[in-house]
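All protein chains but one are shown at their positions in the complex.
Letters are used for the chains, namely A, B and C, taken in the order the chains are written, and counting of residues starts over at 1 for each.
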């Protein structure tokens, strides 16, 4: 997933640069807001892929391991990013 | 967590009933929308608690178990609800 | 729109009642979370219809009127519900 996600984030970087130029050229407000919403959708897609990868590597190895404190930590982190996902 | 979540959902049920009455009494639109947003925030809180509980019971036991298909399934489910959380 | 929205909210009320029963019957956590997310999507749809109606009645008449304080108030309210919409 790694190269794919880096590529996605690079595209988003360019997209945000495009929004900056739209503002500098005083483009229509609603069109700017729509582009911001498109960037948010692209960020959602990227974070979903990153979480999927995290689940299939880090989370499995920690849970199968013997360190209970570490186990609780990784599961707590996932709940936290889920909670934040409902808020931004 | 069980009784706590049931109580939260009962409160939300009453809250939605209150929104229905606001509409029947033709209350001001923006006030109705604000109450709908309050219900959404309460649902976010409830689903966070449910996910937390799920992590600390079901997910741990499945991952520590030997059924790899089942393990992939529970992790995939969490990624799915995370993805939907960014969309609703 | 009025009767349509009341009907939608009644359906949501029933849906939340169904979620309460799922919890009482100790149904699978992820299925409960998915139903909560479905309720949120239905609430989004209802609030969109209410805002649309508000725009086409109240907002137009206030903006065309002479009360500048009132005008600023209705526009400020819309910005506020938009801001909250990005958070819940």
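The rule is short, and it goes like this: a contact is a pair of C-beta atoms (placed from the backbone, for glycine too) under 8 Å apart; a residue touches a chain by one contact, two chains touch by 3 or more.
Only a predicted model underlies this, so the values are computations on that prediction, with no experimental measurement involved.
Residue B:88 is the one among B:29, B:46, B:75 or B:88 that touches the chain not shown. Listed here are the chain C residues that touch the chain not shown: 44, 47-48, 51-52, 55-56, 59-60, 63-64, 71-72, 75-76, 78-79, 81-83, 85-87. Although one chain is not shown, part of chain A still touches it, namely residues 2, 5-6, 9-10, 12-13, 16-17, 19-20, 23-24, 26, 29-30, 32-34, 36-37, 39-41, 43-44, 46-47, 50-51, 53-54, 58, 77-78, 81, 84-85, 88. By the touch rule set out above, chain B reaches the unshown chain at residues 86-88.
Operating definition for what follows: only the chains that are shown with their structure count from here on.
Work out the mean CA point of chain A and of chain B, and you get 21 Å between them.
A separation of 16 Å divides the Cα centre of chain B from that of chain C.
Across the assembly, chain C contributes residues 88 that each touch 2 or more other chains.
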